[in-house]
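A single protein chain has been omitted from the complex, and every remaining protein chain is retained in its original position.
All chains are identified by letter, namely A and B, in their written order; residue positions are counted from 1 within each chain.
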Amino acid sequence: MTDLLEITGLTVRFRLRDAVVQAVTNLDLTVRRGELLAVVGESGCGKSVLAHALLGLLPANAGVTGRALITLPPAAGVARTSTDRTFVLPGGGERPGDRTVVLPGGGERPGDRTVVLPGGGERPGDRTFVLPGGGERPGDRTVDLLGCGETTLARQIRGRRIGLIPQSPATALTVVRKGRRLLAETLKQHGRDPRLADQVAAEAGLDPADLERYPFELSGGMAQRLCTALALASDPELLIADEPTSGLDRPLVDHTLDLLRRRCDEGAAVLLITHDLAAAERVADTVAVMYASRIVEHRPAADLFRAPAHPYSQGLLNALPDRDFRAIPGHPPMLTALPPGCAFAARCTRVTDACKVQPAGPVACHHPLTTAEVPA
Amino acid sequence: MADVLIRRPAAPLLLLAIGAALLVPLFFPLDQSAVALGRVALPPSFTHPGGTDDLGRDVLHRSIYGLRVSLLVGVVAALAATVIGGLVGGLAGMLGGWVDRVLMRIVDTIAALPHLLLGIFIVAMLRPSLGAVVLSIGLTHWLSTARIVRSELLSLRTRTFIDAAVAGGASRTRVLTRHLLPHVVPKIALATTLMIPHAVWHETSLSFLGLGLPPHMASLGNMINDGQRSLLTGSWWASLVPGLVIVVVTLAIAALAARWRDRLDPRVRAELNL
Partner (left out) sequence: MIRVILRRLAFALPVLMATSIGMFLLGAASPMDPARQYAGAAAFTMSEENLHQIRDNWGVDDPLHEQYLRWAGNLLQGDLGWSTSRHQAVGEVIAGRAGWTLLLIGLTLVVVLIGSLVAGTIAAYRRGGLLDRGVRAAAYAVQSMPSFWLALAAIAVFSLGLGWFPAGGLTDVRATSVTFADVAHHLVLPVTVLAISQAPWFLLFVRDSVAESLREDHVLAARARGLAGRTVLFGHALRTALLPFLTLVGTHLPELVGGSVLVETVFSLPGLGAVSVHAALGSDFPLLAAITLITTAVVLTANLFTDLAYTAADPRVRIDG
């Protein structure tokens, strides 16, 4: 799996009249192609701000620092140059299964591999080729989402590379236009046939007949599925799904989650933002738990759900109905008045003096749970 | 929001204008009907900072007198409109039901009429005079106050602290004076203040049309009307100076009122709007 998006040190602050909201603090995350990364946490922990920050949709009073590098394929026209050469691989002649590759001219790059083609040994006519390495592909560019500016975001990123299923579907739809118009418009914008609308709607679990309705005539669940269909219409490499299952009943939740999983299996990436741990457990490869603007635990899903290391993660899991069904006592702190040190200390049973210092690492805790401490 | 234009100087400018309107008549009284044909249409100079008009009268001196009359009419008319609006809105908000519906229907009716035409009609029927002008402004400008008072009362009635006060044994009058008035009065005062520029504008318009104050009287509208005559002979200052006085004073009042409104209700100034 190759890296698609690498976020380092992302920090978002909102300036209010008499306060500063610390929405996201020093967040590091990497999203790989084919990966489903779930960001989980209670509402108001800053996870939705993350989505808007990556797409450059924050209001004017927001201050953003850090980097979010996305890897883009070669811009049109870059791939083929006069020095590019075409080769037929491999096997001693034209056969089914032979592939044609375009190799860039212009010499060696880091990560390039040398291969000898083919045919069972040194023979006359065997030739040596230099193939590009696994990470960087020839002509790949990286773009910093936080610093590239509105024009680049609007023309190259939004929809095309990163799609968004917005958080509140009821208000995210333009009420005076029918679903079909919205969907066809998006398909057309991205060079696809507007007649695919029915197909895309069905993929999102929406009855194509409902496309003839205005958004205010849709139920919450129907609006949610229309928003999902709109995000799929541009077929983005990275889909950010912000609470995509709210307002849906169980079968539709599963349908939507399976849809996201399938996209990852086909090579795209999904950033699932949710407060629904059961949803994350069902489909996520990796889970990042967010609390009070920071990521407190970032681990493979299987590990985290088997043995949570951060007391907050454990608390969240214990609150699930099929576990203890017991909520964490207390409330998360206000993002305008975060305490120094570990923000969870006030609700934590393992708190010591050490917690006055901000913990760091994939498990941001001074006293993480060991595997032995987690009840089976 | 009007204070994007004159934020800082608003208060000093208004103080200067009001101070001049109050003090100048004490030290430099004006003979309203005096003319001085020896110094007709002089451009602005050191002795006549606003120049003189086609009858030789000092433009700045008369403008200050005009401002005095305009402010007086503006304040009295705004108060009259507030009383009418407060009564209508208060009745509608307190009684509710069909009284509310009928009164609000009347408000909507008057809102659909062109104000200036209605004002002209009222003045025409009562003959142009100071009283007729005040009445015509008062009768056409009370609508917003009535709406504000009514909606404030309606929203307050549904709030729990009123119920709590009544349940606690407080009388209706007591609830009204102790709990409702402190909420409503600042908003009414603000609405009245915002109405003063409107009233001044209305009064000057009527005077300009010859339907306001007596033509020999120094009023801003009359002066601009006179200035129209002088304009053709090139003395632009005769209408410019009284006009500038109107602009500066109404802007200053509007800017101060806007700042006041922001303080009363911070939500009005949405953080994201700018």
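Simple rule for what comes next: a residue touches a chain if its C-beta (ideal position, glycine included) is under 8 Å from a C-beta of that chain, and two chains touch if they have at least 3 such contacts.
What you see is a predicted model; the values in this text were computed from it and never measured.
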item	value
Chains on display which the left-out chain touches in the complete complex	A, B
Touching residue (missing chain; options A:Gly46, A:Gly66 or A:Pro166)	A:Pro166
Residue in contact with the excluded chain [from B:Val24, B:Leu156, B:Ala189 or B:Leu209]	B:Leu209
Residues of chain B (touch criterion as defined above) contacting the omitted chain	1-2, 4-5, 105-106, 108-109, 111-118, 120-127, 197, 201, 204-205, 208-211, 224, 227-228, 231-232, 234, 236, 239-240, 243, 246-247, 250-251, 254, 270, 272-274
Residues belonging to chain A that touch the chain removed from view	52, 55, 57, 59-60, 154, 157-160, 163-164, 166, 168, 171-177, 185-186, 189-190, 214, 216-217, 227, 230-231, 233-234
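Heads up, the rule we're going with is that only the chains that are shown with their structure count from here on.
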item	value
Cα-centroid distance, chain A relative to chain B, in whole angstrom	58
